[in-house]
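Right, one structure below, let's go through it.
The other protein chains are all here in position, but one chain of the complex has been omitted.
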Amino acid sequence: MSAVSAAPVVTENARPAWTRRPKIDQWICWWTIPIFYNLFGLIFVVLTRVMPPPRPDITPEQIVAFFETHSLTIRIGFALLMFFIGFASVANGLIALQIKRMSVSPVFAYAYIGALVVGGLPGCLLPAFAFVAGAFRPDRDPQIMVMLYDWCLLSFVGSLGCFCTQNMVLALAIFLDKNDILPKWLAYMSIWMIVTELLASPVFIFKSGPLAWNGSISFYVGTAVFVVWEFAIIRLLYVAIKNQSPTEQIQD
Amino acid sequence: MANTQTAEVNAGGTTTRAHLPSNKDMWVFVLGDLVIFSSYFIIFEIYRHQQRQTFLSAQQHLSLSIGVVNTLVLLASSWFVAQSVQLTRAGEYERAMRLTVGGGLCGVVFILLKAYEWSTKIGHGLTFGSNDFFMFYYMLTGVHLFHVALGLVFLGVVFFELRNPKLRRVSMVETGATYWHMVDLLWVVIFALMYVMR
Partner (left out) sequence: MDLRPQWISLWLLPFFGAILLVVFVAFPGFLPPMSPQMTADQVAQFYAQNTTMIRFSMIVFNLCAIMMIPFFMVIVVQIKRMSLPSHVLAYSYLAAAATGATLFAIADIFWLIAAYRPGRDPQLILLLNDMAWLIFIAPVGAFVVQNLCLALAVYLDTRPQPIFPRWVAYFSVLTAVAMTPAACAVIFKSGPLAWDGAISFWLRIGAFAINIAVMFFVVRGAISRQAAEQAVETESPATVTDAEVTR
């Protein structure tokens, strides 16, 4: 006895062949990640000059001059971010799905999503708005311009607990996983990410030196570790999706 | 991974096949951690070179005796942990468990001594922001302390797995030991750089 349906039935050949490729939804999601990170590089390094960051220990006049000089590229760069930041949600959904394939309760998958929903705002978008506000009207009171400068760079470079949580739940899930979805060494690398996050805490204290927001330790070593981790996870997700059986049942 | 486990357990804890202790994942962690710490040490040296006098006089405030005691405590703990690996391989799980606990307790002593040391320094007004030397001091010993705490977690896992006959694996004990030895090695370097070298 088949269910009576009122809506029209869709025939298979109404849709193109690519939609029938196995795991096509995960593949499309995966592709957004390397594209996003390349754009991230363009936005933060080339256009908005946030990476590497300008120095904390310059005068208000120099800060105002910074905003005046880079006003246009900051605004264009962050306009791009306003659009592309949405794709961070796709990356998070994909990693969360892979965590759900692991042999443990899906708690960590949901915690991962939760932690990074938090992270996107103070870690990326709110700093962007601070710089935009500075670039939008560089003729504000210099004290305000300094505050906006501080706001962006402290929030962007400074430590955020959500990233510690994200890396912790990922590491725990991988350690406890008996299905070997992701290799254990990624868990250890996630621990490095926690360490570099902790070492980003002093940026809220120092205005110069290795632990300032432009410091060799807080920024440069931290960013190097992040880049290595990101390359690793992009590659490992690729392998994980490739090795996933199309008929695998994932816990709901 | 599963195959090596059964092979080890069936062989009564000893393997005649030569193999790298623990698994490649822990070695990725250890080597990477050493690279990252090396970058910190190099940066420390650069700053020390630029501010020889400040660093030299700041260094006087460090208590060499506490530093030496801490070093000995960690070396002892490494010895305990190394022994527990040998005993696990020989199948003597009870003694291995006790030695793991011993190693862990030494780690706790290290943390307490470090906390005491920090509190005395802070009591003297030597805080994180006092000067560049103390900034590095708190930073390096702080990150190291995080690694010690993490090591206690790993040793705890080793202990719980040794307790359960169904979970016992030499590779797990080796993995914990590898990490713990790295923590010890890092401390020796920090001790040498910060307390001893002038």
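A few remarks follow.
By written order: A and B. Residues from 1 in each chain.
Methods note: a residue touches a chain if its C-beta (ideal position, glycine included) is under 8 Å from a C-beta of that chain, and two chains touch if they have at least 3 such contacts.
Worth saying up front: this structure is predicted, and the values here are computed from it rather than measured.
Taking the full assembly into account, the omitted chain touches A.
For the options A:Val50, A:Val132 or A:Cys152, the residue in contact with the chain missing from this view is A:Val132.
Residue-wise, the contact with the chain that is not shown comes from A:Phe78, picked out of A:Phe78, A:Phe206 or A:Phe219.
Listed by residue number, the positions of chain A touching the unshown chain are 1, 3-7, 9-10, 12, 15, 19-20, 22-26, 28-29, 72, 75-76, 78-90, 92-94, 96-97, 100, 109, 113, 116-117, 120-121, 125-126, 129, 132-133, 136-137, 140-141, 144, 148, 246, 250, 252.
Methods note: only the chains that are shown with their structure count from here on.
Distance between chain A and chain B, defined via averaged C-alpha coordinates, is recorded as 31 Å.
Residues 1, 23-26, 28-29, 32-33, 36, 39-40, 43, 47, 128-129, 132, 135, 139, 142-143, 146, 150 of chain B touch chain A in their complex. Residue ranges of chain A in contact with chain B, taken from their complex: 180, 183-185, 187-189, 191-192, 195, 198-199, 202, 205-206, 209-211, 216-217, 221, 225.
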